[in-house]
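The complex is shown incomplete by one protein chain, all other protein chains being positioned as in the whole.
Then we have chain A:
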C-alpha cells in the first residue's frame, strides 16, 4: 500500500469506524497538539498541521477572514492529491520534512508548534533567501525562471487558495461576474477592493 492509499484508508476508517478505541488512541498518540478538524486526502496529519500553520501565518484572521477560515489548507492538500504526479508529491513531503527539520534545528520544534514570534522569524528568513517569480506576460514567465523553492511556491499557493475561495472572491473582493461594459478610467473609490475575477 502506498502512502496515499494508506491515508485514504485511514480517512475511510475515521469516517466509518469512529469509536474504535485502539484506532483513536493511535491517532492521538502521534499528534501532541490540537488535532486536525479535517481529514487530508494526501498529507499525513503532521504534514497537514504544517500546512495549516503556514497558511495561518501568511494570511491570519483579522477583521477579514484568515486562510484557515476559508480552508486554504484543505484546498492545498487537495491540489497536492489531485494535480501533482507522484514525483511532485514525494517532493512536497521531502520539502515539508526539511522545513520542519530546519525549524527544529533553529527553534527547537516543528513549525506548527512554534510560537507566532518564532514562526514569523523563521518565515522572514525563508523570505529573504527565496528566489522570486519572474514577471509574466500572457501566462508565461519572462526570461529564464529559476526554481523559486518550496517557501515561495507555497506562499503563492496560499494566496491562490485564499483569493480563489468563494468567501473571499464573492464577499470580500469586488465581485462582478458579468460587467457588461468596459470603462477604462473610474475612481478606485467606486470599486473599493480589487476585482476578484
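Basically, contacts are C-beta pairs under 8 Å (C-beta built on N, C-alpha and C of every residue); 3 or more make two chains touch, one makes a residue touch a chain; residues count from 1.
Note that in this section contacts and distances are computed from a predicted model.
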Protein that the absent chain corresponds to, by UniProt name, given "Glucose-methanol-choline", "mevalonate kinase", "Sugar ABC transporter permease" or "Coenzyme Q-binding protein COQ10 START domain-containing protein": "Glucose-methanol-choline"
Residue touching the undisplayed chain, where the options are A:43, A:58, A:96 or A:110: A:58
Absent-chain interface as seen on chain A, which is shown: 57-60, 62, 64, 66, 75, 78-79, 82-85, 120, 123, 127-128, 132-133, 135, 137-140, 142-143, 148, 152, 155-156, 159-160, 163-166, 169-170, 172-173, 176-191, 193-195, 197
